[in-house]
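Here the structure comes first, spelled out in structure tokens, and everything after it is commentary.
A protein chain is absent from this complex, but the other protein chains hold their places.
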Amino acid sequence: MAQLKASLRPATAPPPEPIPVTLTVNGVERTLHLAPWTTLLDALRLHLDLTGTKKGCDHGQCGACTVLVDGRRINSCLTLAAMQDGRKVTTIEGLTTGDALHPLQEAFIEHDAFQCGYCTPGQICSAAGLIAEGKASTDDEIRELMSGNLCRCGAYPNIVAAIRQAMAAVATKAEGAP
Amino acid sequence: MRSFTYARADSAADAVGRAGASGTAFVAGGTNLLDLMKADVVHPERLVDISRLPLDRIEDTAEGGLRLGALARNADTAYDERVQTRYPMLSKAILAGASAQLRNMATNGGNLLQRTRCYYFYDTATPCNKREPGSGCGAIGGVNRIHAILGASDQCIAVHPSDLCVALAALEAVVQVTGPEGERSIPFAEFHRLPGDRPEIDTVLRPGDLITAIDLPAKGFAEHSTYLKIRDRASYAFALVSVAAGLEMDGGTVRDARLALGGVAHKPWRDPEAEAALIGKPATPDQFRGAARVLLRDAKGHEHNSFKIELAERAIVRALTEAAERKGAPRP
Partner (left out) sequence: MIAIPSIPGFLREPNGPIGKPVNRVDGRKKVTGDAHYAAEFTLPDLAHGCIVSSAIARGRITRIDTAAALALPGVIHIFTHENRPSLAWFDRKWKDDDAPKGSPFRPLYDAEIHHALQPVALVIAESFELARYAARLVHIEYEVAPHQTNLRANRANTFTPGKDKGGFQPPPKPRGNPEQAFLDSPVQVDVEFTQAAEYHNPMEMHATTVLHHDDGTLTVHDKTQGAQNCHTYVCNVFGLPKSAVRVMSPFVGGAFGSGLRPQHQLFMAMLAATQLKRSVRVELSRPQMFSFGHRPETIQRVALGADRDGTLRALIHEAVQESSRNENYVEIVVNWSGQQYTCDNVRLDYKLSRLDVHTPQDQRAPGAATGVPALEIAMDELACKLGMDPVELRLKNYAETDPNTGNPFSSKELRACFQHGAERFGWAKRTPAPRSMREGRELIGWGMAAGVWDAMQGQAAAKAVLGVDGKLVVSSATADIGTGTYTVMTQIAADVLGLPIEEVTFCLGDSSLPTAPIEGGSWTVSTVGSAVKAVCDRVRSQLVTLAGKLDNSPLKGVAEADVLFADGHLIVRNDRSRRLSITDVMRGSGTLSIEEEARALPYLLARARHTFATHSAVFVEVRVDEDLGTIRVARVVSAIAAGRIINPKTARSQIQGAVVWGIGMGLEEEAFTDHRLGRVMNHDYAEYHVPVNADVPEIDVLFVEEHDDMVNALGAKGVGEIGIVGVPAAIANAIHHATGVRVRDFPITLDKVLAGLR
């Protein structure tokens, strides 16, 4: 967090050398050799072929790249894979259990909470993070805390309805647990 | 993004030592730095990852205040119970900024070093004295709806984009820094600079300096404070104008007052004279308006942002009114 010393410099530094990065992605430990300039998002999409995580802006302005790192939702475009070395990453592909959909996935289908589907994995991962955070109980709180996920198709009312339903399903499940 | 090397610091001293080499930047949350690197606005040659240093705690201080670790995440800070009850304006300010995902990533120290959102700063095909000293200011005479009305210069009319910092300014936080020359404390009002003729320099930090913590004084204005943010959409947008307001009330009379504005200047804007104009006076809209006018007395608009002057006045009156009305520490 220091001031950047040189904002301009003559640049033809060679591309950075790959370094080993180990990530536990959807429960599977993966060691990759990545140049440090590879973001977590590009590591997932280009190196692990997990293209469910989407690139909508690459600048933290849309939320399409949202994944869970150690259970918390983040924008995977604004962190380097190397910075997440050793951590657990959950992507949309990791939310299903075998053939069974996550309650959020089911609710999104049921409520037609998407149209083109491009923002959807990010919405669902973000909603999973939201539920885990436990800070939203009203529709307005869901709206505010889901505002980091743009949906250009404008499926917001259905997204809120789907999250509300999934939240209830998750709560019921938790209460029913021994 | 240009080529760089990456290393992880294993202690604050290690980080400071590594930062000696020119072209080195610390990275913690990465939310602003990586954005700027991708946009080719900044190009460090070496990144030193400080995100795993043990600087993420939030602790009580001996003086009755709170020490916010530089690496504590924005979200963890906003939702910390002590912050929520003792410094609700800070909690509210943090939650008014960015998105839930970004707040989970961004650190408190990094937020202090957030760069401006000026269009010209971000677009490398256009002139910008902050990005490229001497190239000119595109925003002056250009598209400047989001730009400064206070404290600007003929070199730069950019604004500081942070919400958190506006509350920290109002709370008179102190920034704790360690650097090649040891440790020092920087009062918040002195931390950010005005652009003057060196708009490329945002803060008083020196090369190699590492922010370790932000200290909040005991006085948190918990009973009478608010953070009001006005923006072009309901969420996930930078402030056109924001107000951090804290009052100490004695019945209907203001005993102490803090007022800071965001979205209007190169730094969170405070003016002791405006606060003095409130103290000892009744908490009425007219008094609040008077203080707002003191604070805005030197405000100067440009082609597209003159509305901010009146908006700021109205926002100050609203924020102070809300703060005065507020009882107890509400849920942010």
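All chains are identified by letter, namely A and B, in their written order; residue positions are counted from 1 within each chain.
Throughout what follows, a residue touches a chain if its C-beta (ideal position, glycine included) is under 8 Å from a C-beta of that chain, and two chains touch if they have at least 3 such contacts.
Everything quoted here is computed from the prediction, not taken from an experiment.
Across the entire complex, contacts from the unshown chain go to A, B. When the full complex is taken into account, the listed residue touching the unshown chain is B:R117, out of B:R117, B:K219, B:K281 or B:K300. Only one of B:D14, B:D40 or B:E172 touches the absent chain when the whole complex is considered: B:D40.
When the full complex is taken into account, the listed residue touching the unshown chain is B:I230, out of B:A25, B:A213 or B:I230.
When you scan B:G64, B:G141 or B:P180 for touch with the missing chain, the hit is B:G141.
Residues of chain A that touch the chain left out of view are 11-12, 14-15, 35, 37-38, 42, 45-46, 49-59, 61-62, 64, 91-93, 95-96, 101, 104-105, 108-110, 112, 114-121, 124, 140, 142-144, 146-160.
Taking the whole complex into account, chain B touches the unshown chain at residues 1-3, 38, 40, 117, 119-120, 122-123, 125-126, 138, 141-143, 145-146, 230, 232-238, 240, 307, 310-311, 314-315, 317-318.
Note that only the chains that are shown with their structure count from here on.
Chain A and chain B have centres, each the mean of its CA atoms, that are 27 Å apart. Remark: chain B residues 1-6, 19, 22-31, 34-35, 38-39, 41-45, 47, 49-51, 70, 75, 79, 98-102, 104-105, 107, 109-110, 112-113, 131-132, 200-203, 205-211, 234-236 touch chain A in the complex. Residues of chain A that touch chain B in their complex: 1-9, 11, 13-16, 19, 36-37, 39, 58-60, 63, 66, 72-75, 77-80, 82-83, 126, 129-130, 133, 135, 143-150.
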